[in-house]
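Let's turn to chain A:
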Amino acid sequence: MSEQDFVERMAKFPGSEVKLLRKGQIAMKVPADKGHEAAEYLKKMGFTHLVAIEYVDWIKDNEFELVYNLFSYSSKMRVFLKVRISRDNPEYITFMDLWPVAMTHEREAHEMMGIKFKGNPNLTPFILEDWKEIPPMRKDFDSRKFVKEKYDSIPFVEDEP
Partner candidate 1 sequence: MSITDIVAIIGMAVFVPLLGLLFMGIARKITARIQNRIGPPFYQQYIDVMKLFSKRSNISHSWVFDIGPIFAVVGMLTTMLFIPMGGFQLLSFDGDLIVIMYLMVISGLGIALGAGASGNPNSGIGVMRALVLMMSYELPFVLILLSVMLYYNTTSLAEIVSKQADMAWAVLALPLSAIVADICLQGQFGEKPFDQPIAPAEVATGPMVEYGGKYLGMLMLWHAIAIIVEGSLFVNLFLGGGIVFDPSTYVGMALNFLVWIGLVFLMFFIALLINAVMPRYRIDQAFAFYWKWPTILAIIALIYVMVVSSW
Partner candidate 2 sequence: MVDEKEKIVSEDMGVQVDKKEDIEMRSFGTIKRWATKRSLWMVHYCTGCGGIELAPLMTSRYDMERFGMHPMVTPRQSDLLLITGYVNIKTLKRIIRTYEQMPDPKYVVAFGSCPINGGPYWDSHVTINHLDKYLPVDIYIAGCMPRPQSIVKAFDDLMDMIQEGKADGYLRYKKYYDKYKANQEKIFRKWW
């Protein structure tokens, strides 16, 4: 099956916007409420390998983009399944039922971006410890300002006269 066939088959999924990015990489955008359905659809097409769940903060659109990076070992194709959710109340459903490893990726996205995944029982602190600020990977988190305020303000111990 050629790349074009895949694009056509994906385009059949209701509400999807499909784009062939380059050789072997396809982007497919679906509405947020159809994300899980689309993932199932793609999994049936042979995209069995969930490489990662990528998360992008499109602060201008006030949206988070979740990119489910799927790969098919049978046809050596890759598809970025994209859904966008609102930044104000970031919440999405878990994909753990399709790919168990999604649990870890979702844990990470929850911690770094503050997205809640309904159905994931394990959204506990993962990499950070005692983090009280806004999630660090968000675009509005200014890391340099934070460093200045937190670490650079601490005095040296032995700067005695």
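The candidates came about this way: all candidates are chains of the complex that A comes from, given by their letters.
Here, a residue touches a chain if its C-beta (ideal position, glycine included) is under 8 Å from a C-beta of that chain, and two chains touch if they have at least 3 such contacts; residues count from 1.
Keep in mind the model is a prediction, meaning the values are calculated, not measured.
When the candidates 1 or 2 are screened for touch with chain A in this complex, the one that qualifies is 2.
The touching residues of chain A, when paired with candidate 2 in their complex, are 128-130, 132-133, 136, 141, 143-144, 146-147, 150-152, 154-158.
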